[in-house]
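For this depiction, one protein chain was excluded, whereas all remaining protein chains were kept in their positions.
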C-alpha cells in the first residue's frame, strides 16, 4: 500500500516531476534500429515521458530526436522532409540537424542572425546493439549505455520486438518481477505429467507461496523466489530489476532469456522493448516464428499500430469455456494473461487500496528503490546506476539447490560468463 | 428551476454524496435473474451508483456482488474463475465467497493469518421474482424488498427487460412521470377515428393542459393528471413514483401495466429494469413479440451491448418525412421518442435554465420528495419507505370519473385487489 502522494511520486514522469527527473538520468531505448533504418526515410512519431518527439535517420546514418513541433510557429515536424542531414519543417522551410541546430531558415533574409538564435529541442541518440537510445537528462550528466549480456553476442542470438501497453510503467514492472503469480495466472488446471520439472512446472505449481530474498545491487535489485523442491533442495528463481525500468526474468531450461524495458511513454502508457536471447546459440527459426506469433513473452500488434491485438475491447481474447476446462484464465498466451491483469487494473492503479502480503516482497522492494532514487536525486544525489556500463552485465537464473549452495553461489550465478 | 447546488444534490449518487446515501438505503435491482442463471457461469460487470462491481452466480445458486478489483493488488475480478462457491482472482489465486470473505490465499504461507484480515467489498444480493437486488447501504439498515403487485402473480403474467440509458436517473424519472407530454410527443398528427377513446386517444389529444393532484404517500407519490372528458366527467391518469427510482404508469385499456426502475448506474447513465405485466392473465405471445421488437415501453439493444439501437449517433432513427406527414416526431416507438428527449437534454441537464409551468407539477413534487429524503437522511432521519414490503403494493390507474367519484375512490383505486 502506498499513500496517494507516494503513488504520484512513483508513477508520474512528465517534465518537472521527481521521478521524471530520475528516469531522465538514464539512456532510454525507444525504437528498434531496424524501425528507422533508411537514411532520409520517413520520420517516426515517438512519445517519451510525456514529451511528443519526432525521430529521423539522417543522410549520414545518424539519428535525430527532436520536438514534434517547430520552434517557429509550432507546425508539426512529423510532416517534415528528411533531407541532406536534417529535418526540414515543410511550413516555412526551417531545417534542423540532429543536434537541433537550425541550418537553414529560408523565410528570413540571408544576412539575418535569427537562425543562430533559434534551435529545436533535440535529444542525443545512440544507435547500438539494434536499439535506438535517447538521453533526455541534463547536458553533461549522461553516463554510458548499460552493458548488457546480450550486447556481447552475435545479433542472431537474439530476437527483438516493440509494442505499447495501456498502463503506467511501474505497473508493468510489477507484473514482471512478481514471481508469485506464476503459480496461478499462467497455470493449466490439470497437471500435465509430460511438463518439465522446472519453470512453470512442478515446483511452481506445488509451492504457491514462495519466500523471497531481496538483494540490493548497484544497478537495482535481485529478487529470488524460493519454492520447495525435492528433499532438502529448493527451486530458486532470481529475477533482476535493472534501473530505471528494465527486467531480466529467469529462463526456463533450454529456453531463451527475457530482457524487457518498460519505458514510460506517458503516465498511462508504456513503451515495451523486448529482447529474447540465448547466451550460447542463435535463436532458431521455430523460436522466431513463435515470437512473431505472440509466444514466450511477445505480443502481436494490430496492423498499422503498435497496440497489442488482445485488449480491453475484446477482453484479451478470453474464452470462458477454456477457463472452465483447461487454464486458469481462458486467455491464450502468457503475455496476454499478464496484459489482462496489468491493464485491467486501470492505467494507473490507486495503490492506497492494496493489501500486500509476503508474496509481494519483490514489488515492495522495487518501489522503494525507485522512490528512494527519485528522492535522492531531488536532494542532490544522482543515481549511481546512471553511470551504466559493466554494472549491467548480469543475468537472471533459476536452479534447484540446497540453501547452503544458494548462499555460496548466489553472487556467481548472476554474473555473465566470459564469452 | 433548481439552483446548481440543488441540482448537484439531486443528481449525484456516487460514494459520499447525500443522494447516494439516500438511494443506498433501498434494495437496487440490477440484473434479471435469467441474465446470471448458471451456477459457476461467467461473471458479469455491474456498475451501480458509480461503483464498479462484478456479479457471479455461485455453485450453490447464491449470487455474489463484489468489488471489480481484487483487494490484493487491484487485479480485475472480471477475469476471475467462478468455482466452488467463490470467485477466484486469477492473478494470485485469492478466492472470495459471496459474502466477500477470503476463503483461499495460496500466495501466502499456509499458516498465515493474512487471509483472515483481508476481504473483498461485497454487497448482499437477493434473487427474487426474476430480478437480482443489491443492498449497498449500511450494515443492519436494510429493509425488506418492496412487495410489488406483480410479485404476487405467476411469472407468465409479466415480461421483463433491461437496458442502459445515457442520462442521469432523475431525468429518466422525470420523463416517465410527466403525463403532460403525452399530448404532444407521442401523438399522430391526424386524429384516427378508430383509436380507443382513452389513453393516448381522444382526451389526451383534446385537453393538452392537464391539471394535477399530487398526494404524498409513504412509499413516494401519486400524481394524477386530470383532463376534460365528456359532460361533467374527466379523464384521470394516476402515475406512481416509488422511492427511490421506481415508476408505475397508468395503463391503457386492455394493455399491460408498466413498472420501471430507473437505477443510477453513475451520474450520467441509468440502468433500466422494465416489467410489463397484467393482473389477470398471462402476457400473450403477440405482446411478448412486440416487447422484444421495442414496442410499448421496451428498447431493442445493439447486439453485444446493453445500449439501445436508437441513439445520438443516428438521431434516434428520426425520419423527417414521417414527422412532416404522420407523427409529431418522426421517431418510431414511444420509448425511442422519450429517449430522444431525455438523452437529448445532455446526460445531466442544468436545471437552472428551466422554466417550469403548471404542467410540471408532478416533476416538481418528485424532485422535492427526493431532495427532502436526502436532506432528512443527512440530518439523521432515514427514509420510511426503505422499510419496503407491503407499502409498495400499489397500482397506477386511469378512469373517466366525475370529480366527486374521483375524490371518493382515489384511495381505493390505487390499491391492488386481493388475488
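Order as written gives the chain letters A and B; numbering starts at 1 within each chain.
Assume a contact is a pair of C-beta atoms (placed from the backbone, for glycine too) under 8 Å apart; a residue touches a chain by one contact, two chains touch by 3 or more.
These numbers come from a predicted model, not from an experiment.
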{"item": "Residue of A:110, A:140, A:154 or A:254 in touch with the missing chain, whole complex considered", "value": "A:110"}
{"item": "Of A:15, A:93, A:218 or A:389, the residue in touch with the unshown chain", "value": "A:93"}
{"item": "Given B:9, B:340, B:386 or B:401, the one touching the chain that is not displayed", "value": "B:340"}
{"item": "Sites on chain B contacted by the missing partner chain, in the whole complex", "value": "174, 180-181, 183-185, 208-209, 211, 315-316, 318, 320, 323-324, 328-329, 331, 337, 340-341, 344-346, 349-351, 353-360, 363"}
{"item": "Footprint left on chain A by the chain that the document does not show", "value": "40-42, 69, 71-76, 78-79, 81, 90-93, 105-110, 112, 114, 117-118"}
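Operating definition for what follows: only the chains that are shown with their structure count from here on.
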{"item": "Approximate Å spacing (C-alpha centroids) for the pair chain A, chain B", "value": "48"}
